[in-house]
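Only a single protein chain was left out; the remaining protein chains are all shown in position.
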Amino acid sequence: MIDGIEVDAKAGATIRSAAETVGIEIPTLCWARNLNPANACRLCVVEVEGTRPLVASCSRTVEDQMVITTNSARVRENRRSVLELLASAVELDWAESELVAHFVEYEARSDHFDGTKLEEASKIHDDLFAREYSRCVLCYRCVDACGDQAQHTFAIAIAGRGFESRVSTEFDVRLPDSACVYCGNCIAVCPTGALTPLTEFVMRTESTWVQERQVVTHTVCAFCGVGCNLELHVQDDNIVKVTSPSDHDISLGNLCIKGRFGWQHLD
Amino acid sequence: MFGVGGGTSSFAEIEDADLILLWGSNARDAHPIFFHHLLKGIKNGARMWAIDPRRTSSAKFADTWLGLEVGSDIALANALAREIIHNGHADEEFIANATSGYAEFAASVEDWTPERASDATKLPTAEIRALALAIGQSKKVQICWTLGITEHHTGVDNVHALINLALLTGNVGRWGSGLVPLRGQNNVQGGGDMGAIPLRLPGFTDVSDAVQRERCEREWGASLPDQRGWHMSEMFDAMHERALRALWVIGENPADSEADADHARAALSGLDILVVQDLYLTRTAQLADVVFPAAAAWAESDGTVTNSERRVQRVRRAVAPPGEAHDDLEIIFDVAKICGHDWGSPDAEVVWDELRRVSPSHAGMTYARLSDLGGLQWPCLDESDPGAPFLHGRLWQQPLVGARAPFAAVEWRPPLDTLDDDYPFRLTTGRVIDSYNTGVQTERYPSPIRTGDTLDICRADASSIGVTSGDRVAVASRRGAIEMTIRIVEGLPRGLVFSTMHFPGAADVNRLISDAWDPKSGTAEFKATAVRIDRCASEIVAQ
Partner (left out) sequence: MPNVHFGNGQPTTREQEIVEQFLLEPERATHALSERVLVGGPRRATGIRHLLLPGLWALQDSVGWVSPGGLKALCDSLGVPLAEAYGVATFYELLQSEPPPEVLIRQCDDITCMLFSSGNLGVEGSRVGSSCLGQCDSSAAAVVQRPGHGTAIVTESVGASTPVVAAPAGARLLRRIFNGGATTIADYRSVGGYTALEVAIEIGSSGVLGAIQQSGLRGRGGAAFPTGAKWLAVADSLSSTKYVIANADESEPGTFKDRVLMEQDPFALIEALTIAGLTVGADCGWIYIRGEYTLSYARIKSAISEAHSTGFLGADVAGSGRPFDIEVRRGGGAYVCGEETALLQSIEGYRGEPRSKPPYPTSDGLFGQPTLINNVETLVNVLEILHQGPAEWRSVGSAESPGTRLFCLSGHVARPGVYEHPMGTTLGRVLSDAGGVAAGSELQMILLGGAAGGFVSPEQLHVELSFEGARSAGLSLGSGAIVVFDASVDLPKVVARVAKFFANESCGKCVPCRIGTQRQMEIVAGRSGGLRVLDDLDQVMTDSSICGLGQAASSLVRSARNLGVI
């Protein structure tokens, strides 16, 4: 039973996916279609009857006779606080549009909590990647994509503890000195713009990145015989970024360095 | 295989396999996103054996790496087959129902004891036996390979040796098992399917097939030869013999990519006319009489490509080609017009629909369906056909429908370019993750992990020559000599060195390689070159 609607869910389904089947949307940040959620952002919390704390709907699986409330005042207050905590610590002005919409939906104010911000200088060590951890919400998506959920390169992990936790290479070595193979699968899953292709980063900092003028065309990568699907983001007849559809069963949103950056030969 | 020119399986099947043999493939670097599927298979519990002379980045994910001697694949496969038979692990019911030539095959491998294979492969007999046992005891085996199998003078026989193993154990025609040749290029499968190989018509039918030939002749209003044409290697021979005088090269850089590059360049230079159609002024284009600047097919024009799992997918124009560059189709139409044939205005979908009329395997693939379904895998016979995730399921039908799948007894023949005191090292070539083929496109983006013109060598060999990482050396084969930079790596047995072919400008590796080719496929022996490595590089090259 979700919000008073009887739901016949498959065994093993998460609360969030069961809710989706009856048209109830639950906000998330650390969830992505092609990854198992780290269960870290706590934006997707819901009330489950008989459980004192709120429950992360992205990870908790449904049980028989479960009674779930997804949008009570308590749930909404908690979600608002999660958003306000994030806004108190990191820059969210490059975040994906869904996150911005959640702030409106939950009437979250970015100045509700004030305190120390996460301050980190931009890390640009090569011609492909820009990393700005002052925008990082530690959703773990990049770590999981680099790690055992997709790429298995393990160039980055969470280091440190608590508020000092950061996504980091070993001993914070420069990216070209790490295990990184520049597949950019971390960039692809970053929801806040903490990780961007350098092309996008430069345009954003120069204020020439105009999402509204961009058209996305689907095509297939020109290199090896795997046939990864590409989404070419084109602004003013120039490719400005390449991604891969996370729902295409060949690549599931992932690419290699050639697929994600090799297009630059056209420039 | 078995009369069909494509891998048997979908990428996703490897996620459900019990045993993965990655044989002569460094998919981790060369097919990275396929390797994601393979990694899921490992996570789901599959065992993996990597069979490769090098302990590649792929092999590091294997439960066991077998670093066999370059070009000894048939010896290993035959010994595995013998062990499987002796262990009682041959799938006799499948063999009886669906295959032919088993008795001859079994007799042909009987001499291949693990001991004999051990001599040829330099692998311990215990591991040969262990792998045979693993294959025999697994329910779903996937055998994946790439150019490590095919770029030998026995390339076709190598493939047959692997097919034999699959037939012997019934690992074909069922989800999760199968034979997976990973195509090196985004549309090498599609090119073949369209008939761009010397003995095929569109739909992978033989030129001698009168019914298909007639269907094409009707469609095109022209008569077609019933004899096969030349493959690449034959074309180069023909150029040398002046039997071939004019060449139109579309999207290929043979001046850099052919084995024995000096020889190939001489052939190209001797042509009466060379026309090159490419994105860039490649080394081949620099030899050309006429260059047609072309649009990038994947971003500047519309069409389709076919991947390694036989999936046809749409490519789309996203940006306009620069300057005077034109879509390949436009260029061909324009040339046709000059030659007196007005084919109308070029339209990729019109051309595709023509293909669908002449190739039954593609008949059900409308542009609309290809877009909606994320591509379709042939055969797709009509517009209600969902396509074929895997092939040869019919082999499990009783009674069998259609032809039996033949075993092919194959004999091991070591590389032609033999090692001796003058040329004691075996050079093998391959790809690295950030670059592609002759580097025409990939040298033009700023990869932070570019390796350059390095010659990879193990520590023991490096010290025996007296060199260390960063030293310049002369690498000489029986055909030529070039300079390279030493890089000491782990994962190479003594006697084996490795280089990529991505940087012909800096290290013209293909000048070293023999153009002796497999008479069955026309593929040259890229993987097995005998070389000598010396310090004081500049002096030796100067000689």
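Per-chain numbering from 1; labels A and B assigned in written order.
Convention: contacts are C-beta pairs under 8 Å (C-beta built on N, C-alpha and C of every residue); 3 or more make two chains touch, one makes a residue touch a chain.
Everything numeric in this text was worked out from a predicted model, so none of it was measured.
Note that of B:Ile14, B:Ala98, B:Leu123 or B:Met484, the residue touching the chain absent from this view is B:Leu123.
Although one chain is not drawn, the whole complex shows that of A:Cys41, A:Val189 or A:Ala222 it is A:Cys41 that touches it.
Checked against the hidden chain, the listed residues B:Ser57, B:Ser257, B:Thr306 or B:Ser359 yield one contact partner: B:Ser57. For the options A:Lys10, A:Arg33, A:Arg74 or A:Arg213, the residue in contact with the chain missing from this view is A:Arg74. The hidden chain makes contact, of the residues A:Leu86, A:Ala150 or A:Leu252, with A:Leu86.
Residue positions on chain B in contact with the hidden chain: 28-29, 42, 48, 55-57, 60-68, 122-124, 126-127, 433, 449, 489-491, 493-494, in rising order. By the touch rule set out above, chain A reaches the unshown chain at residues 38-43, 45, 53-54, 56, 59-61, 74, 77-78, 81-82, 84-86, 88-89, 112-116, 137-138, 140, 147, 152-165, 168-171, 173, 177-179, 181.
Heads up, the rule we're going with is that only the chains that are shown with their structure count from here on.
Averaging Cα coordinates per chain places chain A and chain B 37 Å apart. Residues 125-128, 148, 150-152, 175-176, 180-183, 215, 217-230, 232, 234, 237-239, 248-252, 254-259, 261-266 of chain A are the ones touching chain B in the complex. Contact residues of chain B toward chain A in the complex are 11-12, 30-34, 36, 39, 43, 61, 182-189, 279, 296-300, 305-309, 311, 313-320, 322, 374-375, 433-436, 441-442, 444-449.
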